[in-house]
Each structure stands twice: as structure tokens, then as C-alpha cells.
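Once you've had a glance at the structure underneath, I'll fire off some questions.
Only one protein chain is missing from this complex, and each of the others stays in its spot.
The first chain written gets the first letter, and so on, giving A, B and C; residue counts start at 1 in each chain.
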């Protein structure tokens, strides 16, 4: 259960046996052709995989460097890569005879994916969500309810994702005998980081084959955004042993030199959160600090333990991108390619665009476009309105 | 340019030559392998086609009749079948050397699809949208703007789709020399109904092949919703000559016996609107009346002329479904299958579910799920809230 | 073939457009009288329509006003005999979109045109190719079926102009009706081509808004249609026109405004 020194299983004793059972069940499942067939059947016939790889031709031309390709996880059912894992874990729950599902969610993407598979499998579903996020993401709350899930507002702590995760774990501790906890990223106690990785590696496996078919070679760089880090791990898994540069991009929020960011690798220190040893944003006494990012999906104070390991070995390079930089990249992709990326994914785009400029035209970058930006339109609207207001103020001030 | 007695080209003289040029260009394009290759390349690599066919197993079991399959147009880039046509027409515009695009939109789906392809092709894009719709669909307005399109609020008439179409035509009349008008459905003057049909027939062509691969035979019935009717024509085209029942479903709004509906075939009379002879909702003096449906995409007083023809020959059966029935079907699909359908598509679902109950379990229905329901969440929320309030009122009234 | 105007023309034609029922039916009758007094060669009487795609905002609003007042194609036609009673003897051309026509039985539509002494029919959304049957019927009933021709018509100009009746209505530039400041220079060659094929007067419309423009166009065509400029004046006067005590004064104002477009020679003969 370790990635170098990272990972592990730091949980209340009550969960130790349930986690061992899940580990065993997953191991057996992954060797059972019938399980794998059902998993891939659902990915293909239900979620619409394989997702395509799109050349961002206009952006490539504009930047004048490396060719930019996008792995289109935004085209999945429910709009992001989250469904790959939710399908896999729901199948695992079914295999283990569990008919009740719990999940945590921040902006609601993993919650919607979990509510979706719970509906598909006829399972009862409870989604824990910080009260503050419930307020901010009413549409996703309603989507989950429409799918038949119960959304439980969490009032502890800062009432956001970290607290929702705490509460989901508490509920699971009390109900682990008949509930399966579908964790949404490569975080949590072992075996979750491994399970989620294995259910997300389809992204990279597909992308590698597709890219080779198009270009006849491997990409020069592969990039993805990281919050917990599931889309990045899923993308990188296929390339870890290849001669390909891997770059993951964290959320720098208002800047890594402020205290308003979510750049866990860049600025974090080692610690234990939600069951595993990894890098965290915390104070000197080990109290977890509240992260910040405009992107709800990257707004998490920890990171998957495998990322902590990949950072420490140097196999993957970790960079960070501010809110503002991500928004500029999002707008560029929208205007040039007609693709509205999730703000999460826009962090990877921003960094990739900078890399591309420095690279030669025979080189290439393959970016994981982890989700679509429809969910972010409210955020973008208020941001661009604020910006316009700000510009008006500046203009008013300078023309007087 | 006729489907039986329907269709034609009833437009101001100014547009006659431009329409003839488009007809000629389209004819040549469809015989040019390079054009078709680029079209299908974009459908596959950009929009993510082929879209999958999903068995709605839980609903099938629940209804106890025919097997229900869904053609998943909701998985397209931008969330509906509209992009198929937008890509095709934008390629045609490019071929004709036009660099400026105009489009009309109601709820914004075709507007978003058009703004998307305009961005992809580096074309200037103006989207005409009724002022009332601009107000109701702010998120889609913002999406179009983010994609670089100019959204022009239309203040004439009732300020909805019909008026936006009028205004788009007026603008085109004045600027047809350098503008290409991308019409969003199988309506308008010849050759538009034909062009849009040919760019949407990929739905049925794919679905037929996919269904045969799954079931080894053709479906018993093929169903789709109709407003203008592009997803239905696209779906039916492949089956018109097969021994397959075809059923199209119109919006009955508050009921076809009220004056609040959009059931053009069921309740309309022959007339000319937006350039073609078809069935219309109008008064005895030929004034077009305002249609009503909870679904913005079906809220149109006319219907594609080919549908008028298929109705008159009896090859396609036209039914209608109320707002309420559509919502019940939408909720059922969400809760049973984890798929949130567009309210438009839910009309087809509702009718299909009724058919399924009357059919044998060896029979099957293939439904075109034309789009995803994310765009409708606001509408659904306020509807279900109203409903809950209404129930509360009833309860309060009956418990006193 | 019936001709609307005596040939050769003694003056340039001035063909005003007004919407039936704007602001009400009685006003429309009086406005028609005023237009004749202002030198109109003929009047285009517009049938208000819910979806006037060939019209700009001014006439769209006039349509809305008229529809709100309950105007319809049958009522509109019945205004013409009232105009005749008040002395209007110039040709009246019914301007209507195709759909209202389509909703009437064809025989009763032509009967209505005849019994209401209507001289011509202009349908802006029915192109030459779709009009064969209607043109045939018009000939049978001695109604001039007016054809439009546009700068984009190109190879169609010959076909349309050769078959034109009453007059050829040339769209001044690309576009819908409405007030314009300038005309495209290419209009001269366009009009020359139309004149080359036409046996009837060649008239320019869509966007004629001032005396200066009328004069500018006079040298290259046989007359002008003036719509939006007049309808805007009616819009301005609508309150006065609806009030019996102020109507006469408003009509006087309108007549004076219309005269700026009219020929100086006010006495004409009509066929």
C-alpha cells in the first residue's frame, strides 16, 4: 500500500477490515475476465468511450511551437473522467454485495458521476457535500437529486470538500458493513489510490494508442492538471515507462506566494490526511489549512500519494498555474477551438501552452482535457463580469 | 426542392440566387471525397462520433415490454445532435469562401453549436436570439460570447425563436453576399431542409449499423422528438425504406386541446413560414400563432417540410406528449439509467415508454436521445419546486 | 396584358406604401386620399403580417399596430372601396406575404380582389418560379402581378423583367425595406440591365427616404416606391390620427410630408 514512503492506511481501526476486504475483492475482480468485460462494456456503451483525441490546430498555429493534442475526457457521459472510476467502483460494490453507496463531492462532479452509476446499478446513494458547496452548486445538487441520490449538507469545518470527505469517512466508519464508499480521486487509504488509478488508466491506455495511430510516435510531453490527481495518474500510467516528459499542473490560485492556493506539491509538507501519507497544506502543528482555487475540483489540501512519490523521484514534474492564467487559457481554447474546458483542465492547458511555445514544431504535447466547462459557466460569468467592472473602474479613474 | 406538395423556396427575390449557389455548392461538396472526409474526420475527431447506442436495461425491465435502446446524441461535443449539422454547414461555408456566419437560436443549443464551429473555423459569427430567450438563457448567451460569437437580441414580435429566425433572415437578405446562414433544423427554403437532413443522417446511419451489430436485426420501432425535426429526420433517414415503424413525437405543451402547445402536425394547417410550405400553427387569416412547450427546442410553430410529407403519406406516425408526460419520462430515465435527457428528447422517451409497454419482449424500440439535459436543469428545478409547492398547497388545503 | 400606368409615362412614378389598419382602418382611407393628393401614381396597401421577413423595423412595427387593431387581409381589401368613395382613383396594389393569401380559397381571394377594385398584387416572398399559377390567375382576373428583382438576381433578371406586369419593382440594394442614406453605385448598371428586358416601368424601392434620393434615382429609373419614410411619419402622427378632432390636421401634415416625394404634376390619367 505504499508509493515509496507515501500512501499507507491511516484510518480508524473500524475501517481496517473493510479496506482489506475491498483490496481483496478488487484484486480478484481485476483478474476476472467477466468483471473486466462488464467494466469496459459500460465504459463503451454507456459512457461513450473511447473518447477521441483532437488536434488543437488553431492554437498550435497561433503558438508556433509543439503540436497540441487533447484527450477529450469532456466527452464522457456526465462530462468528465470521473465516470470511469465511478463505474469501476460501483461494479466492485456490486460484486461485494453492497447495495448502498456513499461519496463525497466538492463542486459536485464526482457526486453526479456517483449518483449516475448508483442509478444505473439500482443502488441507494448518499452524497456528502459541504454546506457552502451545496449553496454554490445548486444545479449539481439538483442533478444528483434528480438521479435519485440523497445529498447530505456537511456543516462541520469550513463546509467544503475536505469537510465533506471527513463526514463521508465518519459515516462510512459507522455503516461500513453494508455501505461501499466510492472515493473520487487517487486519495484516501490504501487500496483506494491504487483502485482509482487502475479504473482511470483507461485514459492513458486509449490516448497512447490513439496518438500513435495519428502521429506514428509517442508525444514529447504528456500533461494533466492535479487536485487529488486522478485524471493525471490515469493519463500518466501508460507513459511512466516511456521516454516521455510528464508534467502535472497544480492550482496556484492567487499565487503560490500568497496563502490563497492549492499547490500541494509546490508548497506543501508531508503529513497524513484522509488515510494516507502525502504532501499537505498545513500549519506547523499539523492542522490542515484551507486551500484555495477558482477551480472547485483542484481545491483540495492534499494530493494522491502516488503523485507525492512521482514528485519525489522526479519522474513527473509538478508546476502550478494561477486562477488568472487558467482563465486566459480557457478563453483561448474556447475562441480558437470551440471547446469549453473545465477550469480544472484549463490549468493543464495554460502550462502546456507555455511549454509549446518553447518547443519545436515536430514535437508534441498531449493534454488530458479532464472535463467540460459547462459546469463553470456561472463562475466564469461572474469572473468576467468582475473583470469588466474592474476595467471600467480603471478606465473611469484614468479618464477623469 | 419539394417533398410531395411541401417545401419549396418562398423567400424574397434577393435570396434566390444565394440559395441556388448553396444548392449547387452542396451538391458538388457531397460528391467530393475530400469534403466528405473532412466532414467525417471532424465528426469523429472533434465531436467524438460515433456516439454509442445504450440499452436502457432497467427501464426495459420496469416496463416489461419491448427492449429500449438509446442513440446517444447527448454525448456529442456541445451536448446535442446540433453539432453534426453545424460542422457540415460551416465546411460548406468555407468551401464557398464565406468567412461570416449567421444563425438563429431559441434556447441557445444551435447557437452554441454554430458559435463552436465558427470558432473552430476562425469565422465571424452572429447569433440572433429573441430578447426574451436572451433573458431566460443567460448561460448559453455567455457560452456563445465566450466562444467569440456576437449574440444579437431580437426585439420584434414575441422576442422568441420565430422572431429570431425572421431577424436572421432579414440580416441575411441584407448581407448574403459575404455571409453564410447556418440554419439549425430541417426547415427554411430549399435546399436547407435537404442539406440539414444530409448532415444529420449520420445519426441513423450509425444507429442502424450499431443496432444490427448488437441485436442482429433491425429495431421494431424507431422514435424521435420533433420541433423543426432535424434529429428525427437524421434518425429516420436510414430506416425510411426498411420495414420499421417510425414514430415522431411533438410537444403537446399543456395539451393539444388548449392553445398552449407546439403540435404542428397534430393541430396545424398548411402554410408558408420561413421559406417553405409545411404545417403551421396559425389563425384563419394566416397569422402565425405563438407555440408553447416547456422545451425551448420544440417551441416552434412550423415543422420541416419533409415531416409534413411523411405525415401526409403516413410513413411516419406523429404523436404528441405534454410537458408533464415528458417530465415524468425524463425523471424515470434519470432515476433508472443515470441519464439526464434534454426535455426535447424526453418527449420521445415518454411516448416510447408507452409503446414499449404494449410490445412483446422480443421487440425493440430505438430512440434518438437528441441531447443532454444539463441545459434544462434550471427549468426542471423551477418546475419541480412549483410542483412541490402545489402539492403542499393541496395538502394544506385538504388537511384543514 | 393589363397595364397599370399609361405609357409612355408623363412623369416619374411615385408609389407610396402604407400598412392597412395603421393606425386604424379609417385613417388608412384618409391617408390614401392624402397620398393621391400628394401626387401618388399608385398606392401599395400593405397587409399586416406576423412574420414580415422582407420588412425593416419601421414597417414591422406598423404591422404589429395594425394586427393589434384586428386588421386582416379581408378587412384590408374592403378598405379599398371606401377609398374609391372618397375619390381615390389611382391604382391600388395589395402588398401581402404569401401565407395570408394561401389561407383563402384561391377563387374567393380573386373574387375579393375584383369586387374591392384592387388593381395589382405584390407578394414579396413568392419568387418567380413559385408564382406561375398565381400569375395565370391574375391575368384571368386582370390584376397586375408585380415582380421584384434584386441586384443578386443576376441571371434571373432577364426572366423576371421580360415577364413583368404593371411595373418592375427593383430592390435598390441588398436588403429589406427601410430608410437608407446612400445607394450603392452599382445600382445604375443593375437598373440598366432591368430596363433592357422590361416592357413596363422600372421602379426602385427599399430605402428611398428623401426628395434628394428621389431626384438622384429619377434620372435612372421610371419611379420610386417610398415606404418606411412615410410609415415612420404615420407612426409619429398615430395619436393625432386616431383622434377625430385632430385627424384632419394630421392628415394635412402627412400630405405635406408626402409631397416632398411626389411629382410636381398632380393631375394624371390612369388606365
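The rule we apply is simple: contacts are C-beta pairs under 8 Å (C-beta built on N, C-alpha and C of every residue); 3 or more make two chains touch, one makes a residue touch a chain.
Since this is a predicted model, take the numbers as computed values, not measurements.
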Omitted chain's touching partners, listed by label: A
Per the touch definition above, residue among A:84, A:166, A:185 or A:379 touching the missing chain: A:166
Chain not shown: contacting residue from A:150, A:177, A:242 or A:387: A:177
Contact with the hidden chain (one of A:272, A:328 or A:381): A:272
Contact set of subunit A toward the excluded chain (per top definition): 8-18, 156-157, 162, 166, 169-170, 173-177, 269-275, 277, 280, 282, 284-289
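Heads up, the rule we're going with is that only the chains that are shown with their structure count from here on.
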Centre-of-Cα separation between subunit C and subunit B, whole angstrom: 38
Distance from subunit B to subunit A - Cα centre to Cα centre, in angstrom: 33
